[in-house]
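A single protein chain has been removed from this complex, and every other one stays in its place.
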Amino acid sequence: MSITPFDSALFGPLLSDAELAELLDDRAQLRAMLAFEAALARAEGSVGVIPEAAAGRIAAVADRLEVDPAALAEGTAEDGIPVPALVAALRQAVAKENEGGDAASFVHWGATTQDVMDTGLVLRLRQVLNILETRLDALGDALAALAEAERATAMLARTRGQQATPTSFGLKVAGWLAPLQRHLDRLAEVEARLGVLSFGGAAGNLSALGENGLAVEAALAEALDLPAPAMPWHSQRDGLIEFGNWLGLVAGSLGKLAGDVLLLCQNEVGELREGGGGGGSSTLPQKANPVRAEAVVSLTRFATGLVGQLQAAAFHQHERDGVAWQIEWLVLPQMIVATGAALGHALALIESLEVDRARMRANIEATRGLALAEAASFALSAHLPRPQAQALVKEACKEVLSNGGHLIDLLAERTDVAVDWTALRDPAGQLGAAEAFIERVLVARRRAAPQPPR
Amino acid sequence: MSITPFDSALFGPLLSDAELAELLDDRAQLRAMLAFEAALARAEGSVGVIPEAAAGRIAAVADRLEVDPAALAEGTAEDGIPVPALVAALRQAVAKENEGGDAASFVHWGATTQDVMDTGLVLRLRQVLNILETRLDALGDALAALAEAERATAMLARTRGQQATPTSFGLKVAGWLAPLQRHLDRLAEVEARLGVLSFGGAAGNLSALGENGLAVEAALAEALDLPAPAMPWHSQRDGLIEFGNWLGLVAGSLGKLAGDVLLLCQNEVGELREGGGGGGSSTLPQKANPVRAEAVVSLTRFATGLVGQLQAAAFHQHERDGVAWQIEWLVLPQMIVATGAALGHALALIESLEVDRARMRANIEATRGLALAEAASFALSAHLPRPQAQALVKEACKEVLSNGGHLIDLLAERTDVAVDWTALRDPAGQLGAAEAFIERVLVARRRAAPQPPR
Amino acid sequence: MSITPFDSALFGPLLSDAELAELLDDRAQLRAMLAFEAALARAEGSVGVIPEAAAGRIAAVADRLEVDPAALAEGTAEDGIPVPALVAALRQAVAKENEGGDAASFVHWGATTQDVMDTGLVLRLRQVLNILETRLDALGDALAALAEAERATAMLARTRGQQATPTSFGLKVAGWLAPLQRHLDRLAEVEARLGVLSFGGAAGNLSALGENGLAVEAALAEALDLPAPAMPWHSQRDGLIEFGNWLGLVAGSLGKLAGDVLLLCQNEVGELREGGGGGGSSTLPQKANPVRAEAVVSLTRFATGLVGQLQAAAFHQHERDGVAWQIEWLVLPQMIVATGAALGHALALIESLEVDRARMRANIEATRGLALAEAASFALSAHLPRPQAQALVKEACKEVLSNGGHLIDLLAERTDVAVDWTALRDPAGQLGAAEAFIERVLVARRRAAPQPPR
Partner (left out) sequence: MSITPFDSALFGPLLSDAELAELLDDRAQLRAMLAFEAALARAEGSVGVIPEAAAGRIAAVADRLEVDPAALAEGTAEDGIPVPALVAALRQAVAKENEGGDAASFVHWGATTQDVMDTGLVLRLRQVLNILETRLDALGDALAALAEAERATAMLARTRGQQATPTSFGLKVAGWLAPLQRHLDRLAEVEARLGVLSFGGAAGNLSALGENGLAVEAALAEALDLPAPAMPWHSQRDGLIEFGNWLGLVAGSLGKLAGDVLLLCQNEVGELREGGGGGGSSTLPQKANPVRAEAVVSLTRFATGLVGQLQAAAFHQHERDGVAWQIEWLVLPQMIVATGAALGHALALIESLEVDRARMRANIEATRGLALAEAASFALSAHLPRPQAQALVKEACKEVLSNGGHLIDLLAERTDVAVDWTALRDPAGQLGAAEAFIERVLVARRRAAPQPPR
């Protein structure tokens, strides 16, 4: 089946992500759940809750068991959860190897479905976070290099859809980079709360394990290298939602970046082009569509939309809520893949971006000095009362708009104060603190970047 | 891959829908697009825009061509759309059959990607609507039968989470049914606006077809049995969004139904049980989880959440917007499958629902007359000034709550007015217009129900 | 207080709507609820459920009672609903006028809070719909006039952010208009389901009215000119949600319109300007910000976002659900005002829009024939095998992009086929069916437009 582009053979390379998909598909989920059962058996064997021999047998079978997802489908539909069917399959496999023995009866001892599925999820999310961090770092490096290269490239700032004053393309790129650094900081905070064991038994108090509950919890936490939280989080989903929110923040920043690229790729603006020639049209030979930027915006609009959906997971009833929980299954994997795919496209986009510095300069020139109006007004204010300076510039702007000419020429003509009009005409001289801001962002990036291994 | 439960072998039978999936997967999409290309060729051949022989060849090849979705994946990623790659594949297939001829060059003549994909979508949505209508009808019939059977079954109404007064289970069921009738009415309205041809060429004005544009449009509309709208809807997506909104309305009504079932299945309430014994737990032997109702609520919460996402499709830029369009691809198929799967589960739920009339009656009795407080107050008001009647009842309610006893006994003791207390005690006598309302809903259902073929 | 711009003295004229606000504020709500109580009393008096004299007194007092919202605030907080406090205030006022009499005790007889609030809401929504319909009609007229005036104005179509082929500005405007016509059609359908009485008593079965329930319902429906639905809709909210969805559809179409305007107002595009000079900047003298278009997009993005929120109203538990209901109170009025304010701004925007036809033409010219590539390819295909024609054009496009020159000149040079290159150069000749499509949209508008009174 291929109801969503994420699972489609046709749309996969455009809108999905093969590397992440491998961590999120049925088989990966079953493998992670079996890893939990294996670790549980070992932990319970070591604590003496179940016989060590049985523990060893269970763990060995669980470690290598391959279960066909389709074989569990009917049981999953009957129970609303896949774990009873999976546990049955594991028991059967253990029984087969342990003919006559009772090892099979110690499978899943004292645990509940949510322990298995949630811990299985966290084990995979740890890998997901590694992948996303690596991609964020790579994108951070690419943006840092671009910001560095374009630190002095003058271009028009645009505010509220209109041309404003000169700025530098490097500062725009630094503005794409700065939040990514904050997302990397946030990642560490999120991971600390997300990367915890889920283990509470039927009602979240490990009652089936009697007095051994905490000892098993400790052994299991160590075995899986997942610390135990203050108490089981079966019905407290803030860790997962916070992770989803983080995905949304990352997605939002990528969407801003790609949205700017789309606007700058408009033919009328023409300051950027996607590398590789852009996407073709089925009928227009001259088209070069900004395919990557488009996909980044689509995917991130979608992922941020799902942030809203994921909030419903918080409204988890009592000790376990099938509805709130299933909504997580429906929402979270899509958010991960959409955000991850967007990260991949964004990196490719930046690495191959074609910057047209001449067009950036030409677009400034085409304003006939209007983009320098604020600069002129402040320059004149050094010599004239500010209201007079402002009125003069405003009047000159109007004349340029209606009669043509260049604002600086007009002002030079109409005043005799000692402004260096030639210097003022150069947008590269009007970039204010742009270079200093870029440097501050790059310093933060360098400080945070993972050190190469010595 | 199986990023979402909709495409999962493991979760499919629980959360997906095989019948609808067949209309929405890659192959169905490619088939529908080829059906458009075939019809286009025929229409253009009949109008004389392309040679009739070429038209025939193209149509014949398109009608039977099987394209492997994966083979188009790379091209789809490069162009951001699958149509250039599909058209190339079709051209190649035509050229192969028409060696030396020029038929291949007339493939996709004057059309644009959006014509192909949107019309292909509409062709499949027409089938989707049929399936959903059939299911709505079946669910309507099941609910009508249940409402009929339970028209006189007294149960507690519950308002704001608290027991209120007696009502009938039949009226509750009629309340689940009534909006479904409205959804069937809405379906006809939605379908009339949704089921239209998409055909506008590159810029939505059919310019490549010169003076033949409208003639081709008419022939194509006839061939596909899809009327042409006033103008191409490439960038006006209200028809699709309205359809999504309709899915949301259906989903919401199913969610309300299933939510009520979940509440009535609570052990403490115990008035309903899912048939088939409910779902098992991985550790609790006594559990019978309301699996179907749970899935209906999850799926419909999710589908209604996507209604919000789909609205973004309206904000379509200029003549075609890759971003807004891709968001439709990400959202709409999921909404269809989630709603359709919920419909399937709801039907099975209703058809096998176990109604515990005795428990319904017992729960009323357990209020010790408090559920009859309003009835008592109105009965007394026939004999006493209303404020006095109300004060009397309120006082008696308090006493029942703190000291026990039965409200009606207390009131009978404390007044000597000629109220028929025995009749009042019978909740079945306190159902007001319930039967009349049920009948009105059933009449509306009968009027709307499709007549059996004679 | 002014937590939202809708209630702000500062932001009101920018983001709110005074006319609609008057129907949605506290006082309007209280007045509508009192109108329900008056009509209820009259209906019950006419049927004989309460004494006619009492009915008359209640109705007279309710018709003119002015209640200070703040005086009911404490009671509203205590009960979670305003009706008990309002009923108490009404009883008190009736008692005061009817000293010694018992009229006060017949206030609100047999009704429930939801009857009062929901019917009160519907009474006001009827007026809201009138206002919105009037505005939609006015906007439809303005767009029809603009489409008519610009039917032959050639401009660039833009697809996926890139220049495509010529189209006409009139067709773009017709594309803004076409969905508004559909929204007017939908309005009638929505109104028929929304404009119904809410009257069910405590549990939705009118049990407190005994055998008189249906008679009171009929009298009340007639008095308020609101038909009764098949059964009370206390817990079936599809009518309201459908109305919210309709608001979202209207908002989405306005957002598309205003989004296109924003893009065309970019200085680099320069084809449209907001009338009145645009909004000023706090520091840039040359800026003319597209304030109205911006507000339309903000408001409609917000309103369509709330569509998602409103879906939660469907998940209404049992016979009445305080949570689901309060979410309606939080969401729906904002949607109305946001959509209504956007309609107001859109009308002002269109009525004062400055169209720069010369710039539209210049932007086409600036493509140096690339916008005519498809036209050239089809023109050549009349004389050459299509693949050869396409290859020729594609090659020429590349050369124009890298070396300059004009596509048509290049093609004329390189071929000797009898294409009328001069005619092809004129974008006005490449508009295909644009005028026909415009005409079809205008015909639909004229057919639907309300006839002037004779």
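The letters A, B and C name the chains in turn, as written, and every chain counts its residues from 1.
Definition applied: a contact is a pair of C-beta atoms (placed from the backbone, for glycine too) under 8 Å apart; a residue touches a chain by one contact, two chains touch by 3 or more.
As the structure is a prediction and not an experimental result, all values here were calculated from the model.
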Problem - Of C:76, C:98, C:127 or C:388, the residue in touch with the unshown chain - result: C:76
Fill in the blank from the handout: Where A:157, A:348 or A:412 are the choices, the one touching the absent chain is A:157
Handout entry: Listed residues A:84, A:120 or A:248, member touching the removed chain
Key = A:248
Fill in the blank from the handout: Missing-chain contact among C:116, C:136 or C:408 belongs to C:116
Completion exercise
Omitted-chain footprint on chain C covers residues 1-16, 18, 21, 24-26, 29-30, 68-70, 72-74, 76-84, 87, 108, 110-113, 116, 201-202, 208, 262, 279-284, 289, 291, 294-295, 297-299, 301-302, 305-306, 308-309, 312, 322-323, 326-327, 329-331, 333-334, 337-338
Handout entry: Touching residues on chain A - with respect to the absent chain
Key = 80, 102, 104-106, 110, 157-161, 164-168, 171-172, 174-175, 178-179, 181-183, 186, 189, 193, 201-210, 213-214, 217, 229-233, 235-239, 241-242, 245, 248-249, 251-253, 255-256, 259-260, 263, 297, 300-301, 304-305, 307-309, 311-322, 374-375, 378, 381, 385-387, 430-434, 436-438, 440-441, 443-444
Fill in the blank from the handout: Even though one chain is not shown, chain B touches it at residues 158-165, 262-263, 265-269, 279, 281, 283-290, 294, 308, 363, 367, 370-371, 373-374, 377, 390, 393-394, 397, 401
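The working rule: only the chains that are shown with their structure count from here on.
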Exercise for the section: Between chain A and chain B, tell me the centre distance in angstrom, where each centre is the average of that chain's C-alpha atoms. Expected result: 32
Handout entry: Averaged-CA centre spacing for the pair chain C and chain B, given as whole angstrom
Key = 24
Completion exercise
Residues in chain A with touches to at least two other chains are numbered 262, 279, 281, 283-284, 289, 294, 308
